[in-house]
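The structure follows.
The block that comes next holds chain A.
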Amino acid sequence: MLNAPWIIPLLPLAAFAVNGLFGRRNPRWTGWVSTAAVVGSFAATVALWIASAGADQDESLLYRWVASGGFTIDIAFLTDALTIVMLLVVTGVSALVSLYAVGYMDHDANKPRFFTWIPLFVFSMIMLVISDNLLQLFVFWEMVGLCSYLLIGYWYDRDSANAAATKAFLVNRIGDFGFAIGIILAFLEFGTLRYREIFAGLGSADAGMVTAIACLLFVGAMGKSAQFPLHVWLPDAMEGPTPVSALIHAATMVTAGVYLVVRMNPLYTQAPEALLLVAAVGAFTAVLAATIALVQTDIKRVLAYSTVSQLGLMFLAAGAGAYTVAIFHLATHAFFKALLFLGSGSVIHALNDEQDMRRMGGLRRKLPVTYATFILGGLALAAVFPLAGFWSKDEVLAHVFLKAAADPGGALTADHGAGVFWLFYATGLTVSVLTAFYTFRMIVKTFHGAPRDAALHEHAHESPWVMTVPLIVLAAGAALSGAVLGIPPEHGVIHGYLEHAAGVLHLEGAGAAPTLILAVVSTVAALTGLLLALGAYGRGLPIPQRARALAPGAETLFRQKWYLDHLGDGFMVALTKAAAMLSWGFDAGVVDGIVNGVGKLSRFAGGQAGRIQTGQAQNYALLMVVGLVLTVGGLVLFR
Partner candidate 1 sequence: MIEPGDLGYVVPELIVLGTALTLLLWAAITRGDRRWMSVSIALAGNGSAALMLFMRTPADGAAVELFAGQLVVDGYSTFFRTLFLLLASLAIVFGAQRFPSAPLIDFAALLQFSLLGMMLLVGAADWATAFIAIETMAIPVYVLVGLTRFRRASLEAAMKYFALGAFASAVLVYGIAWSYGLTGTTSLAETADGIASRGDEPWSLFALGLILVALGFKVAAVPFHAWTPDAYQGAPTPAAAFVSVGPKVAAMALLARVVTLAFEPLAANITVALAVIAAATMILGNLAAIAQSDVKRMLGYSSIAHTGYMLVGVAAVSQTDAGADFVGVPSVLFYGFVYALMTFGAFAVAYVVEAQTDSNDLSAFRGLARRSMLPAAAMAVFMLSLTGVPPLSGFLGKLYILQSAVDAGLGWLAVTLVVTSVVSAFYYLRVVVLMFMEDEDAPAAASAAADAPAASGAVADAHSAVVAVTAGATVAFGIVGGGLLAWAQAAVASSLL
Partner candidate 2 sequence: MPSWVAVVLLFALAFLFAVGSLVGTMALKPRRKYRAKVTAYESGMEPIGDARGRHSIRFYLVAVTFLIFDVELLFFYPWALYFNMIDDRVSLFGVGAVFLAILATAFVYEWRKGALDWNR
């Protein structure tokens, strides 16, 4: 019973079926059904975790769908440490978010629909991380994409929601296109799609092919995890209800890309060029998104760009070869980012769906629980000692530093491009400063100072318990998870646990002292940003003005999101169109292309075929005679 992985996806699937079939008649219960199911699968995950302690990995074949010759398609479960960590994060956060949504969506008329898609999403996400092969992963990768699409467009009467949903869908299609090609190449190269068999075949695989596969898989990860230049969909995805933003677009689905890279880590280790690409894209995205977050006024957009930035850091860690660290940061990030989103949802809920920080302020006393938890989450995001974000982010930066500083020829520099990691380290530090700055800019603007909109402020009220309890639980996680999992650095619980699945890159040659120095450096960076923000927005020091004078145009650049959305009218639309062309090109557009060709051809051929299809039986008979002569003649002549 304890070791029954199938029960984990089964419960949300059942909740999906129940809510889908009966939800419309009993809307009140849908939220509780969903929550109960997800809590149940969290419990089952914990049970599995306990039961599998000590076991390296366990593979169980659930259903062999196709077995044709040497080609099989399985639905199978692979439960190793990496899967279990992901499952704990996914089901844990989902359970809390589902509970929270019971309160948040209470007044929504269509909530049965909401609580139908949420369990379906959880189910798909579970099946994604539990898969033992790339094909199953891809199918559920698409499924979570579909759920995301449906939930972003949940308020389908809003044009912006529909546009955002479509954008998310199309941008993801670019990534998925690359992903699909990567999978096909992997099948051609290895003759299988099961992870274990792929890894076993790495030794004899063509190096160029492995690099190509790794890069193409990463393209898929870029789409799902919102990395430059495919990050544009994520901020717009905030059009969905806030619990969706918290669950799908911060804590779980968007981390699927990171999971993919870590899951395929033996492949990436064989493809250093691809790994360098991962690190470069991650670092650039991290700084890009952080700068944009500086000037956002919509509280959810700040968090969205922050998510993009943090995902960039995870990829940077993975790119440095520190896969375990990437997962560590993924886990802590899930806690504090879900907390921040839910906290912002609580604020938005209190203010009648107002999301603009320029109309907030002074909510500290009105929303004490939200405020307290939000502060914790903010400190964790800013990576202030001893909160969760500190431990994981510090390790990310430490690994990047040591990779850059490692002796040539050492284990860490076995890969290419170690030198460029100096740049990545500097980028990481900059991101630390920026992160702390925008986080506290957001907190000050929302909770401190005088209320900027009296009427809204008047009506503000603390949220009901179903919403605050998840906040408190997540706050505990945001505060403690880093320390619990990550102390001592490099040898914490999570490192030991993930050692087999993801591999642990110990910082060889780096004694306690350098590690400590690095930790101090990154803490100083975080505190700098924090203090700057407090000074600028709490005390009213003219820091932003100075900054403007110092770097004229920078603000405009950030505000215009580095013109990436302007390119939206040019490049991005073109890209989106290209995405449309590519995706439809692959699914239906190649068909379309063929069909346009075929359209002409078939108009011609149809004319010709029409000439054959005269409706005259004697012509048909003649045709048969011609066929008979050809068949018999061909058989006899070409024997």
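Quick note on the criterion: a residue touches a chain if its C-beta (ideal position, glycine included) is under 8 Å from a C-beta of that chain, and two chains touch if they have at least 3 such contacts; residues count from 1.
Candidates were picked such that all candidates are chains of the complex that A comes from, given by their letters.
Everything quoted here is computed from the prediction, not taken from an experiment.
J.: My understanding is that every option belongs to the complex but just one is in contact with chain A. Which one, out of 1 or 2?
T.: 1
J.: Flag every residue of chain A that touches candidate 1 in the complex, lowest number first.
T.: Touching candidate 1: residues 64-69, 71, 588, 590-592, 594-595, 598-599, 601-603, 605-606, 609-610, 612-613, 615, 617, 619-621, 623-624, 626-628, 630-636, 638-639 of chain A.
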